[in-house]
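One protein chain is absent from this view; the other protein chains keep their places.
After this line comes chain A, so read on.
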Amino acid sequence: MPKTLRFRDFICIHLVTTRWCVFSSPSTSGLFNSVQPFTTMGTEQASQEAPNATPEAANPTATDADNAESIDVNLDEWKGFEYSPVEFSPVLTINLSDEFRHVFGLLYAVKKSKERSKRALDLTSRAIILQNSSPTAWMLRREVVATLAENNPALWAIELGFTAKIISKNEKNYQAWEHRRFAAESGNLLQTEIQFTDVALNGDEKNYHAWCHRHWLVRDHGLTEGELDATEWFIRTDLRNNSAWNHRWLVTGLVEGARNDDEMTFALEIVEKAPRNEAVWNYIHAMGKSGLSIAAAKAKAVECLEVDAGCIPARRFLVLNASSSEASEVRKHCQILASGVDPIRKKYWEMKAADPGRPIKG
């Protein structure tokens, strides 16, 4: 049976491993239905799991911590440490809670001090749970972890668990994703990162941050293995997912010989299913610009237009890829687009029609 992973598995893996259970599982975990990420579906990558990356191993911890919404920062621990709570401002007044004012007041004071300790780490956890997007709290956390990890490298795994928790609550959080790159790189823990993005992409298959994380893994760390199959899976799940097409473009540029005639055949097969899909036509256009023959694609575009004169991306493809001898054809296509099927871009098509064969240089 294929294993299904959820955010909580990533949150708990590292807690189980290290027995430093200061963080709860995400309070929102119920919102994320179990998924079948591509990478667990019988491909190469299924074997690349972390040793404890099974829901079974993780669940006991998750249950223990399920009731605790977040960790407590014991302010007594900070007795004698001078700070002032965040003040209310005279304009843009925000109704800040007392907890917020004290936690952040303390955090700003710790930032100014040279203290980079375990209690400072706990303080940043509390602050980040209160305010996921505080660059100050994340920056302090980065400094503290970098200091503490010198004697305790297991900390990097905890950081992956912590960022998983925050990302599960707020999938578009810039700081958490950046911190995750830092921790995975510093702790040499890159092997489960593709799977982590699978989980995030299951919630939103166009999540820009998750895709960027994946671009980073293939671009800077060469983790291209399995990515052609993965992007094909995403594309077949939603033919119009431009994020998946984009990632595929990156991968085919990195994998030797991947931009070949078979790739063109694959794209044309996808065109067949839903011809009005701009993403696939753009992909074919780019393959043509990279040197592959587009003769079959042009024939396909003509075929599509015979069935559906309103197939804008096919007509656009013919306009953008016309040879100099096809000026009158281009003019005809532009007129159809301008006056009939794509009136919102009327002026653009008219400009193209006026000067066929030459791109409009912005």
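Here, contacts are C-beta pairs under 8 Å (C-beta built on N, C-alpha and C of every residue); 3 or more make two chains touch, one makes a residue touch a chain; residues count from 1.
Just so it is clear, contacts and distances are computed from a predicted model.
Chemist: There's a gap in the complex where one chain should be. From "Ras-related protein Rab-14", "Protein farnesyltransferase subunit beta", "DNA-directed RNA polymerases I and III subunit like" or "Rab5 GDP/GTP exchange factor", what does UniProt name that chain?
Modeler: Record says "Protein farnesyltransferase subunit beta".
Chemist: From the listed residues A:N74, A:N152, A:T237 or A:Q335, report the one that touches the chain absent from this view.
Modeler: A:T237
Chemist: Extract the touching residues of chain A with respect to the undisplayed chain.
Modeler: Output for chain A: 86-87, 89-97, 100, 104-105, 108, 111, 130-136, 138-139, 142-143, 174-175, 177-178, 182, 205-206, 208, 211-212, 215-216, 218-219, 237-243, 245-247, 249-250, 273-279, 282-283, 285-286, 307-308, 310-312, 316, 320, 342-348, 351, 359-362.
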